[in-house]
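Below is one structure. I have some questions about it.
Of the protein chains in this complex, one is absent; all others appear in place.
On to chain A.
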Amino acid sequence: MSRLSTLWVWAVFAFMYLPIAMIALFSVNDSKIMSLPFSGFTLKWYAEVMGDGRLGGGFLTTLSVAFPVAICATLLGGLAALAISFYPMRGRGIFAVLLLAPFLIPKLILAVAQLIMFNETGVERSLLTVIAAQTVIVLPFSTLVIASVLIRIDRGLLEAAADLGASGLSAFRRVVLPLMANGLMASWVVAFVLSSAEYVLTAFVSGRAQPLSVLVASDFRFALSPSLNALAVMIVFGNIALVALAELIRRRASKTGA
């Protein structure tokens, strides 16, 4: 029973990593054809991606969206997490549903709804609309990351601060804020990653300046090539490195917070 279940878990994890492993393997294979047998090791597909000015421009556009999205989502997520998990509030249930809504509503439906609204109100589609739209769908995740740090903070610390004469605001600034700082940093990184990987919503509300995800989507609709493998691998490992960093920060928070 136990051996069987261990085998099952291994198989499932192998399934989860199979696609990523495959593109990684063929991104360094010295052949245009993606098939066994291997033709030898090469980095030329990576060189091809790095030398592509159009993709480079898309990457810069992605960065100029992901930075503000990460900041906005973390600020709003911080407020939301405090309201939902730390300070008592009226209408908590409804607020929680409102927060979860962008995660549960099909992205394409949210995208067309925002498209209509921007159209009706005469808002020109630009990077600003992309930033606003992405912040909406990243918000549930950033709130969750910050709340997961906040719920571990001992409420006794707040009472102790109050007993020592600290006002609500100074107790927040000197007790809560330092303890939630790691949560904020982790949320920033997670929001950055989610923003840079987002496609459906971005494609709908972006104007002339197109982020990397939109460029890549139009590329691989038509043809597969090893250089797209290389690009995908760079995106995946960049994201994994960032998420690992966020997880590390969050773990550190749980150690100092407990």
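As a working rule, a residue touches a chain if its C-beta (ideal position, glycine included) is under 8 Å from a C-beta of that chain, and two chains touch if they have at least 3 such contacts; residues count from 1.
Methods note: contacts and distances are computed from a predicted model.
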### Task
Quick one: find the hidden chain's UniProt protein name among "Transcriptional regulator, GntR family", "Spermidine/putrescine ABC transporter permease", "ATP synthase subunit a" or "Manganese catalase family protein".
"Spermidine/putrescine ABC transporter permease"
### Query
Out of A:L110, A:A161 or A:I249, which touches the unshown chain?
A:L110
### Task
Decide which residue listed in A:V28, A:L55 or A:L76 touches the omitted chain of the complex.
A:L76
### Task
Decide which residue listed in A:V149, A:A232 or A:I249 touches the omitted chain of the complex.
A:A232
## Note on the structure
Missing-chain contacts on chain A, rising order, are 2, 5-6, 8-9, 12-13, 15-20, 22-23, 26, 33-37, 76, 79-80, 82-84, 86-92, 95, 98-99, 101-102, 104-110, 112-117, 120, 132-133, 135-136, 139, 168, 193-194, 196-200, 213, 216-217, 220-221, 224, 228-229, 232, 235-236, 239-240, 242-243, 247, 251
